[in-house]
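Scroll down for the structure; my scribbles are underneath it.
Not every chain is included here, but those present sit where they belong.
Here the chain labels run A and B in written order, and each chain numbers its own residues starting at 1.
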Amino acid sequence: MAEMTYRDAVAAAIAQEMERDPSVVFLGEDVAAAGGVFKATVGLLDKFGPERVVDTPIAEQAILGAAMGAAMTGLRPIAEIMFSDFLAVCWDLVANEIAKTRYMTNGQVSLPLVIRTGNGGGVRFGAQHSQSVENWAMMIPGIKVVAPSTPRDVIGLLAAAVRDPDPVLFFEQKSLYATKGEVEEGEIVDELGRATVVREGRDVTIVALAAMVPRAQAAAELLAAEGIDAAVIDLRSLVPLDVTTIANSVVATGHLVTVEENPRLCGWGAEVASIVAEECIFDLDGPIVRVTTPHVPLPAAEALEDAAMPSPERIVAGVRHSLA
Amino acid sequence: MFSSRPKPETMTAPAAGASAPSLAPAAPPQEVRLSLYRRMLEMRGFEKRAYDLFLQGLVKGTSHLGLGQEAVAAAFGEAMRPDDYTFATYRGHNHTLARGVPMVPVMAELMGRETGLMAGKGGSMHLTSVEHGMMGSYAIIGAHLTIANGAAWSAKVRGTDQVAVCFFGDGTTNIGAFHEALNLAAVWKLPVVFVCENNLWMEYTPIGSVTAVRQPAAGRAGAYNLPPVLVDGNDADAMYAIATSSIARARAGEGPALIEALTYRHGGHSRADPAKYRPEDEVRQWLERDPLPRYRFRLAADGVAAEALDRIEAEAQATVDEATAQAQASAEPPVGLVEKDVFADGGATWRR
């Protein structure tokens, strides 16, 4: 066991996979010589050389196109899109090409590739560099969607994503890069689609993702102080979605609160809420409450950004509303 | 509005400073020429049949025919190695057949049948046969140029000497992905050949009215430090020459090429479009330059017997007839396919 930052876990995971499999290559803007703008890929160029770790022009369509063409012809590329907001400039590649090609070709083409991207707010970067867009990805059939909340999960899930035969959109939450956690020695590989119950609880089920997991945990502490016993589930992946773990917990607690960093409308929380409203309706003892960033672009100023994003206090209020 | 349309009579002349092949490229070997002729005939027959089937309601949705543009696809098909990669567009029937993909599954795909190349899941605009190096037909303008780069990059990294060839239209040169793809290909010196089939029209808008330079591809080559190459896309021998040399250069590690082939679509953009928007004169002049009769004339002039040419024509037609019959005899795909092959496990399951 060693302590490691979320940031360093990214490089560790990529290194683990590149060492194992020579077909893994890595490309993106400023990722090689500079080690990434978040310093999450430092050292990879030295370790694996300029053939496998490649700096690109500012051309996100060219980056994802290169990744896709390489994936269909024998490589396993990891492509970095620096900020998840920039997925919008290459969304055609994600939504129309990468996601649909296996299906359209009746299974002829495999696309074992990973798109890593820095997601989310809390860093005062303003509306074009702070979006949490995991729901953009979830709504597109044909891609898997993963978002770890701890350094250990960064390694386990990124390794699983690289080994997965399908395209995976891997969201690294920017506000977590500096956080630390225990990471076991040796190879780490998880299975995609397993949620973790990070806290057991009998009274309410709180479902969270990425940076919202520690906030949900903080809310659970606050609730415990007033005698409410909250379960907290870290989804870890949106596709595949671990409906079983969610449903089991909701059946036990009778209450569901989702906590999302993305803006309100059509977030993944809506999907989770809808599944529960269809499949567990008679187990519910109160309204399903979604705690989200309001349906606004994210403001830049500290005071405003903090007010916009879900806080432990707002999560507590959401739980109270469900239990009322 | 039509002022930037190249005049047909000057068409084979390369642009100023272009490194185009000489006006009379060395003729390909006889067997290549006969094979080219056969392939073009098959394409022509296939596309005409596809049109008829569309009118009969047997091809649904849409289809974009390559009638008149056969020489480009056929020449590259001959010049490519079996393990090279083709990337084409929605107007990709010719390019698919050019790689030796059998006609039955292609026809069946247009008709949405179970025996279709993708069992009906892709349709006319997405013909793909990985087995034949046909890496897909792409229906949204631009992206596939960047994807072709990826295949070329992969060939380079894997140390094979495969080449990727990417076909697209004149209108495609104005979208952003074109620029991103060409720059990356040049910087990374990728083994990729970009082939712009300049048929003078987007859907219903003449390319000259929306493009800053006279030659949509050749006029942009300099922006990527590539030589401008302008070639007569209706001359199968000229096309074969440029295909051979550009592929050889790419294979030898000398980097990408951007080729502008001047050609013309005989029919409308898609479906039953009568293409009334095009000036009659333009259509007439280009029909006179039809690559097929032109090639037959040349082969005959070079000594190929009329009976030999007639036989090839008859065989091509028989192939089309046979393919039509077989495709038409095929069943509709089972509805169970709807939820198949979204993911590599064969299914569409997004939950557990």
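In the analysis below, a residue touches a chain if its C-beta (ideal position, glycine included) is under 8 Å from a C-beta of that chain, and two chains touch if they have at least 3 such contacts.
Please read these numbers as outputs of a predicted model, since none were measured by experiment.
S.K.: Shown here is one of each chain; what are the real counts in the full complex?
M.R.: A x2, B x2
Quick note on the criterion: only the chains that are shown with their structure count from here on.
S.K.: Take the average of all CA coordinates in subunit A, do the same for subunit B, and state the distance between these two points in whole angstrom.
M.R.: For subunit A versus subunit B, the centre distance works out to 40 Å.
S.K.: Quick check: in the complex, which residue numbers of subunit A touch subunit B?
M.R.: 25, 51-52, 56-57, 59, 61-62, 64-75, 77, 92-93, 96-97, 101-110, 141-142, 144, 164-166, 193, 239-244, 275
S.K.: Which subunit B residues qualify as touching subunit A in the complex?
M.R.: Answer in residue numbers: 85, 117-119, 121-122, 126, 128-131, 135-136, 138, 140, 142-155, 157-158, 162, 164, 176-177, 180-181, 183-184, 187, 337, 340-344, 346, 348-352.
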